[in-house]
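With one protein chain removed, the remaining protein chains of the complex are shown where they sit.
After this line comes chain A, so read on.
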């Protein structure tokens, strides 16, 4: 008998609405029974919450939110003490807070969750005038095949004042999910979406595109982590 399981999107600031819409479609299409929540309070970080998306927005604004009422420490506690560990997916600003190392923080530094063995540079891809769209290569069959409606090996990457993954610590089981080709100043190709254990992150915005496969991948991951051995 399945209990109600929640998937949440941190609704402090940013494009959380788009993530919720994408999740809703995926949950409906895959006929799952997850309950979707907007997370604004640490009381919502309980054992029923099996997955959390930290959406794009401004990481400095997220920073302030984390500092309120010890939200950050409660979040870290929920991530570490819940068993099995919940899945956390950070997009853009979310990638920044999950990274172990961050370059170009605002003066005075920023709070972070860490956990992903990568070095990320804030606003690496420049200001708005350098923001862009480009097709990405998906590196794993699991992503390409995870959704019935789309099987192309490419994914539409939308980069808005995006952070850049500068380095990945080897020997930490970080798996690269998607790559960008031909960007000056970066290795060719370079990682733009990664996965490590129960964490996932990407520097682009899948929620702004119509391709739901990253969301489907995330939801499947949440399902797998919640029912060990049953899938």
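Note that in this section a contact is a pair of C-beta atoms (placed from the backbone, for glycine too) under 8 Å apart; a residue touches a chain by one contact, two chains touch by 3 or more; residues count from 1.
In this text, contacts and distances are computed from a predicted model.
A.B. asks: The complex lacks one chain in this depiction; which UniProt name from "Ribosome production factor 2 homolog", "Thioredoxin domain-containing protein 16 isoform X3", "pyridoxal 5'-phosphate synthase (glutamine hydrolyzing)" or "Protein transport protein SEC23" does that chain carry?
C.D. replies: UniProt protein name of the non-displayed chain: "pyridoxal 5'-phosphate synthase (glutamine hydrolyzing)".
A.B. asks: In the complete assembly, which of A:56, A:86 or A:164 touches the absent chain?
C.D. replies: If we include the chain that is not displayed, A:56 is the one touching it.
A.B. asks: Touching the absent chain in the whole complex: find that residue among A:13, A:82 or A:101.
C.D. replies: A:13
A.B. asks: Taking the entire complex into account, which one of A:82, A:119 or A:209 touches the absent chain?
C.D. replies: Spelled out, the listed residue whose C-beta touches the missing chain is A:209.
A.B. asks: Going by the touch rule given at the top, which residues of chain A touch the chain that is not shown?
C.D. replies: 11-18, 25, 29, 40-41, 56-58, 60-61, 63-65, 68, 92, 104-108, 122-123, 127-135, 149-150, 152, 154-156, 158, 160-161, 181-183, 205, 208-212
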